[in-house]
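What follows is chain A.
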Amino acid sequence: MATVTFDKAQRWYPGNDSPTVPGLDLEIGDGEFMVLVGPSGCGKSTSLRMLAGLEEINGGRILIGERDVTHVPPKDRDIAMVFQNYALYPHMTVADNMAFALKMAKVPAEEREKRVQEAAKILGLTEFLQRKPKALSGGQRQRVAMGRAIVRSPQVFCMDEPLSNLDAKMRVQTRTDIAKLQSDLGVTTVYVTHDQIEAMTMGDRVAVMKLGVLQQVDTPLNLYDRPVNLFVAGFIGSPQMNLIDAKAGKDGQAQIGNYLVPVDPAAAKQLGEGHNNITVGVRPEAWRLVGDGSGGLPVDVTVVEELGADGFVYGNCDVEGTPSNVIVRVSGRDHVSKGDRIYVTTDPQNVHVFDTDSGERLSD
Partner candidate 1 sequence: GSDGGSGSDSSTVTIWSSVDQPVQDGLLKALESKVSGDGIKIEWKKVENINQLIMTKIQAGDTPDIAFIPQPGVVKDMASLDAIQPLDDVVSQADKDSMVPGTLEAGTVDGKLYGLLVSANVKGLIFYPKKAWEAAGYPTSVESIDDLNALTEQIKSDGNTPWCMGIESDTATGWPATDWFETLVAKYGGVDEYNSWVSHDTPFDSDVVRQAADEFSTLLFTEGNVLGGQEAIASTNFGTAGNPMFDKKGPGCWMYNQGSFITGFFPKDIVANLDDEVGVFGFPPATAGGDNPIIGGGDMATLLNDSDNAKKVLAALAATDIGNDAAPSSSFISPHKDFDASLYPNDLTRSYAEVISGTTAFLFDGSDQMPGEVGAGTFWKDMTAWISGQEDLDTALSNIDASWPSS
Partner candidate 2 sequence: MTSTQTTPAAATPTAKQRKQNTGGGHADANPAKAGWATKLVLAILCVLWIVPIFGTFVTSFRPLDDANSTGWWNVFTHPGDLGHLTLDNYQRAIDGSNMGADMINSLAIALPATFIPILVAAFAAYAFTFMEFWGRDFLFLAIVSLLVVPNYVAFVPLLKIYRDLNLNGTFAAVWLAHIGFGMSLAIYILRNYMATLPKTVIESAKIDGASHFQTFFKLILPMSVPALASFAIFQFLWVWNDLLVALLFIGPGENEPVTIGLTHLKQQLGQGWELTTAGAFITMLLPIAVFLGLQRFFIRGLTAGAVKG
């Protein structure tokens, strides 16, 4: 197995004004499961394709283990990939699609057969093995794409949103299977996803990208608890963290309208000292409902989303001049309904403070 190193790897699509990936620096440990997330179009697929050798590298290097693979053709990189757009072989049956890489590797027929059967079982494709891709549903095709990768035991897995078209149940199950498979084989894995749960549960570490630039690489929990900047804070977590402009007082106070935001001492220290525009971040589940008059942030409820177990309350905190949307997660059947005014507050350890201009995190 092997580590993967992006060393200032750059990709600039001809015809574009700027590089899609200006220079990626990322080290992925041997056997590590690295999840790559970021907004649509930020360069995730491009990075993956660079690693796989499908995009020309316009600058920098990529290493697998000790080996500089920057100019090594894909077939010699020993990578298995799940393409975002599947890229199935239309003329082959599902079984042949999955067996193709094994055939190329001259794996004996029996072994091949066995592995394909196994993968098909995991992916619920057994009864479709003799079909051609054209006669499959979207999710089935995606599973074939997945199957094509997991029959192999390569040095690196590249998976580009491999579960996006599966139903929740199947996704949970497959997610677990992949995680298990990956840890059994110990294959270094780079996994692109838009699913917050996948990102949070599957990865040893998560890399957050924006416009081709890495923002933060960290364990899921750290990412959630200590996002390094506004972007990461807003990106990780769903529904997203409430990010509200606040006034910073010299005395380490932060205020949203009349609501005095409880901030931790580390952040408080920096307030006012050059950091005048600050943004305060609170996750929806970190709000507590409090009664009127107990100093909470007043929120006028506009929408209530019931999710069964709990619900989300969307509303405005209409403090003078700065109307902001606020999302609050309320438990089970807290009786909040549209038009209500509720008051919420939170605790210092749940408050993230950022410099609005630089986006940089101020709180601890």
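Selection rule, in plain terms: all candidates are chains of the complex that A comes from, given by their letters.
As a convention for this text, contacts are C-beta pairs under 8 Å (C-beta built on N, C-alpha and C of every residue); 3 or more make two chains touch, one makes a residue touch a chain; residues count from 1.
Quantities reported herein were computed from a predicted structural model and do not represent experimental measurements.
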Review point. Touching chain A in this complex is which of the candidates 1 or 2?
Key: 2
Exercise for review: Spell out the residues on chain A that touch candidate 2 in their complex, using ranges where they run on.
Suggested key: 7-8, 10, 12-15, 54, 56, 58-61, 67-74, 84-86, 88, 133, 138, 141-142
